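After this line comes subunit A, so read on.
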Amino acid sequence: MTARENILARVREGLAAHPADDLRRARIEERMRARRRGTTPARARGDREALRALFTEMAREAGATVESVSAGEVPQRIAAFLRARNLGPEIRTGNDPFLKGLAWQQAPELAVSRGVADADAATGVSAAAAAAAETGTLVFTSGADNPTTVNFLPETHIAVIPASRIKATYEDAWDLVRRAHPPATLPRTVNFVTGPSRTADIEQTLLMGAHGPRRLHILVVADG
Partner candidate 1 sequence: MRPSSTNFRANARAAIANRHLQQVLDQTRTGFVSRRAAAVGRLPEFDRLRDEAKAIKDHTLAHLDLYLEHYEARVHDSGGTVHWAETPQEACAIVVAIAREKGARTITKGKSMVSEEIDLNRHLEDAGLRVVETDLGEYIIQLRGEPPSHIIAPAVHLSKSDVEALFRDRHPDLDPGRALDEPAALVAEARTQLRRDFLTADIGITGANLLIAETGSSVIVTNEGNGDLTQTLPPVHIVITAIEKLVPTFEDAATILRILARSATGQELSVYTTFSTGPRRPGDPDGPEEYHVVLLDNGRSGLLGSEFQDVLRCIRCGACMNHCPVYQVVGGHAYGWVYPGPIGAALDPALIGLREARHLPNASSFCGRCEEVCPMRIPLPKLMRHWREREFEAGIAPRTQRFGVRLWAWFARRPVWYRTAAELAARTLRFLARRRGRLRRLPLAGGWTRHRDLPAPEGRTFQALWRERHKTLRR
Partner candidate 2 sequence: MHGFDASRRHLASEPVNDRPQVGLFVTCLADLFRPSVAFASIKLLEDAGCEVHVPAAQTCCGQPAYNSGDRSSALALASQVVEAFEVFDHVVAPSASCAAMISRHYEALFDDGGWIRRARALAARTHELVAFLTDVLEVPGPASRFAETVTYHDSCSALRELEIREQPRRLLAGVAGLRLEELRESDACCGFGGTFCVKYPDISGEMVKKKVADITATGATTVLSGDLGCLLNIAGRLKREKSHIRARHIAEVLAGTGTPAIGEPAQDE
């Protein structure tokens, strides 16, 4: 008997369960299909405006900076952000179509390179697939559009999110991700990101920039 068989046998024994119990199997499969939600926080309710305001407040509380911009302003706002902090104009980004479609020529000082981030990349720019207002959380999905390393390796992470993608809850955000991907083919990685990297491992002192980005700047882009 393999380890697998032994373990499952012991589990069934403890549960007094029969492996060939079709009714049980049908029930759990139905439960997984139904994907029923639990209680969601009352604070995450309201119209688009309210959710956007909640998202902004919670993201700021988690240590991110947030500004609302129009699509046309994005490259300039990025350039201004980097200038104001004396950071270099080099940015790394992926093939995200929304980002590609922006007016980069409006910020000629930015040096945009595409592909995965390496150890030298100082600033990564990516588009979030969704956001959950309840805790100011951004959702990123892996892939060529927004390589995961762009979100994690650079010291500064600039996240762009169209306002219509800001949902109330984690479940709503997840649904958005699922709709963008055919059934049973999730991206390799889905990252829920709430603020910049932090640690309190040394004397409980809270510090940013442990291994992930030290800075997270969010551009909420007006759309619809």
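Just so we're on the same page, a residue touches a chain if its C-beta (ideal position, glycine included) is under 8 Å from a C-beta of that chain, and two chains touch if they have at least 3 such contacts; residues count from 1.
Per the selection procedure, all candidates are chains of the complex that A comes from, given by their letters.
Since the model is a prediction, treat every value here as computed from it, not as a measurement.
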item: Complex member touching subunit A, one of 1 or 2; value: 1
item: Contacting residues of subunit A [partner candidate 1, same complex]; value: 2-4, 6-8, 10-17, 19, 24-25, 27-29, 31-32, 35-42, 58, 61-62, 94, 115-116, 118-119, 134-137, 142-144, 147-149, 151-153, 169-171, 174, 184-205, 207, 209-213
